[in-house]
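Following this message is one structure expressed as structure tokens.
With one protein chain removed, the remaining protein chains of the complex are shown where they sit.
For reference, chains read A, B and C in written order, and residue numbers begin at 1 within each chain.
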């Protein structure tokens, strides 16, 4: 019979961002997830990313489905409106909200069960639409909240705690997103603070849908030996595509980069993303290359992490809909109720 | 207030198949679809394929969702049990039926709306499981039965009858199926009798899930100029991968083929599929090549048709489940109700 | 006709001589054959002549090639519900012609395609054989077009037989085809050819005829879905998410047309609305909920299978208190049922749609005018009550053409309900909590994302006054008791029932939706044919205000007339009503997919009256 209290604001940090807010404006309530859960680490990075990007938290909406992962929006950005909806349906709720108010910045948090199983249909259609939305999957290969059953991202051959072996192929959410037309697709690991932070910041700057699949070990049900989503396994098999650095539009581009080995992507808002290649030569704007990469790493039992695909300038869904600039939800009556003459005209046509 | 009568059996043809059945055993009721609808042509090919393969129609089940396409199971194989279920949910119903009776041969017919919109979630999971099922999509890029709205396979830039242009990217069901692990993926055209027939026969011989996306023009709502799913457009942009020939296991392989330009695939039942390459050199067992091909043809506004991907020997879902050989649904009480001793033992453990 | 109609109806008493402005025509064709234009021209001509009319389309659930029937009823007293009996049959469909003819009552007239030779079937009907192909061939050289134009010939024939005004008919045709001059000319010719041929070859042998009246002056002809779309337009809808389904699709599709025309920002040319054809009904309602939550006026429209899919989200909207408007244009269930037939079968399911003590507001438009008005009301109610509102129309209302007085421009401004901005919250001096009942009406105040007002966390799981997560027993009961209180409040906010008490009678009818028109006629039948006076209450919404229970208390036998098998509204009245009144309630049901008719009600009531306590 617990009540989650708003976490008492910690002693204010000196550091403030460009809005003169300190990080406490980006914190959430106290987590009720297990100690050590990857999801908590991700919440921390979300807090950091919004803080460092200087986003007005009142502009943010945070949405989710149902699951341990889907609880996380309560654990960051308390000043933002939150919506913990129903299982697998975050995308539609987020879509509606963005239609109502295009000035919002939406982050949707989901789980691999929430997205990969019951929610895969809404996932598919969200990817097609390229709605402005950060769609973050906290991916632990299992259903945490219902006690550890395999999810559709569980790898072929991975073992459950009770020894049962998964014999279905995993759904690779990144590969699907790319196939379906998503414009920012990244994979990361809850344990890789730096990479995840850069990716989140880039996603905040991105204009369309960002799909971020973050491997986030479930320490309670899926962290044993034999699991390919255990902390140890992921750490050992994380295969970063390269180094990801992000320079927001309000900072000087002081990054030194060699054009040969680093891809520089100009985001829609003027920010810059620098992707320094390591072993691979890959081009994050080439869909087929991205697909190949994902298949090959998967076949090796590894996780390619980093920004896998990016298409920074594609029209987003709100542009396609040709909406007025103001939030639809806040238009005054005079702009949404046609005048009497319109009714008269309509009536005349029917007489 | 019509009642669809069983079509009167036509005057028996002389020709019989290996079961000594003539084609009338494979016919269905009279179609109620529009004259000229692509779906009707597909029903004809299904009749031919089952007839020529000499499948016992009593062994077949035919299932569907809702839509014009989903009505078609009533128009072929009257002696087979049929199930016109609910919109977008054919895959789950088919899955259940195959679990109940592994001796059945299931063909599921769906539409691009039925599968691509409301049913995309079940589609995704059906592709992963590799259940023995011929999953045929009669793809006209629109919702025929509800009068012509765009479906998710409508091509980017295609025009509706009322002039509205589609501005969302299409879902390529073949590409998704391949990405998700389907083991037989083909695309065809309702107007290409020969190719479609061969593909259907191969699908009947295939052990796992066959996804066949058949472009099937809707002559009433999507056959105008500007539509990329009109009969004329598809005919002009059909880009066959090569010639598809199928030799069932009960016939001699008399096909002459040059190993260089023809791929020979041995199906699980001993049948053979011959894929003679035309312009392209492609390998239908290479997922990434298949994906590339689909992307490239799509980008050119063309439809690559033929068998796009095949993996003839992968374990199917029933094998994974390690089912007994007999239909589960027909096991006698003695094999499904454990003896009294088991209850006694269970009770003892609880005392 | 008319041997089937009771002798007591005055205008039939003189019979055989002539029956003016009181008949129904059924046109049997094949769908996809373009007969709809011809049928609407007929309907409109009668309407323009001042004669009360209604048109009902009985079409198959497919696209082309199957039998379809269009029925036009003209009635000088203004009855516009379905009439069971057909007086005049136009038999164009070879496949059904035999059955169509055999089903007629003696004395009816049949216009038929000459080669069908229907006159051999019966001797108690009046037959008019018309060589349609021959007539068409003369006016239409293009063989391909003949099939379409042929229909206009029967309009000409009927015009002549019934003495319809030629000028009005030309004008009606022009209205239908005005924008296509070539088609117009061709059809005009066909019309004339039909009329001419008939005047030259047919001898009038039936009693039916029309005569100009003034009963439709100033009125409009409209479908309920069009009216509802108009209502949404003037309600200021901003977000529409939908998924096609018969018989609902024409509502959003018409709305889209209106929005494109009347809701583009004049300065920027941009849209003051967003319409999304979603991937399914679950996503549709999800988008509506997301949009309403973020401040839009949002709606979706569907039919039975759609509301079955929406249950989970409906429960979320109820419990998390998010406005949502759901139009359910009812068709015949269960399951896929009869997608092109009408019913009122979603009452109980809509009212209790979702698990675990969910209760929803249900509006029950009974006319095209109410489709318009209740559409507007539904948004106001959804926002004021912060809950999901189901608007239960039906196929008959939504897709058929109805006469109506013109709609009124809304007098009241839009009601956005209890929404607070930053100042509003401040003004409350710390008493605000998202789910706190400050006014005693059970309705809390919300804030909108992005508005700068204090945020809260919306969830379908347990929450307290402050929208914080809780599993405490007392928090739970407090919250759901408030929800129950809010539902009480709803009783006074929803459209109130229309009550027609009758002094001295013990009999009453309760009905709702399209059943209304048949009830009106049935009450006249009961009075005029049997001297039975019947009081009447027309329900317009659930939850029921006290008026309903008081009404029931005043009558001994209250017949709940509805179009479903299970007497669903009767059930709901039993659940919600006064226990002592349960004995008063009885059912009259009609559920074969066709719109209910007055005679069925009259017979149903009389049978029970005779059997029991008359």
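Going forward, a residue touches a chain if its C-beta (ideal position, glycine included) is under 8 Å from a C-beta of that chain, and two chains touch if they have at least 3 such contacts.
None of these values were measured; they are calculated from a predicted model.
Taking every chain of the complex into account, the absent chain touches A, B, C. Per the touch definition above, the residue from B:38, B:82 or B:170 contacting the chain not shown is B:82. Residue in contact with the omitted chain (choice from C:70, C:327, C:349 or C:435): C:349. The residue from C:156, C:398, C:460 or C:545 that touches the chain not shown here is C:460. One chain of the complex is left out; on chain B, the residues touching it are 1-6, 29, 58-59, 61, 63, 73-74, 78-86, 89, 91-101, 103-104, 121-122, 124-125, 321-325, 327-331, 333, 335-338, 340, 342-343, 346-347, 350-351. Remark: the residues of chain C touching the chain excluded from display are 60-61, 304-305, 307-309, 311-312, 314-316, 318-320, 328, 330-341, 343, 345-346, 348-350, 352-359, 459-462, 471, 473-474, 476-477, 480-481, 484, 564-566, 568, 571, 574-575, 579-580, 582-585, 591-594.
Annotation for chain A: contacts to the undisplayed chain at residues 1-2, 32-35, 66, 68, 71, 86-88, 117-118, 120, 143-147, 149-150, 152, 220.
Here is the rule we go by: only the chains that are shown with their structure count from here on.
With centres set at the average Cα position, the gap from chain A to chain B is 35 Å.
In this assembly, the C-alpha centroid of chain A lies 44 Å from the C-alpha centroid of chain C.
A straight line joining the Cα centres of chain B and chain C is 40 Å long.
Chain C has residues 279-280 in contact with two or more other chains. Counting partner chains per residue, chain B shows two or more touched chains at residues 117-118, 120, 152.
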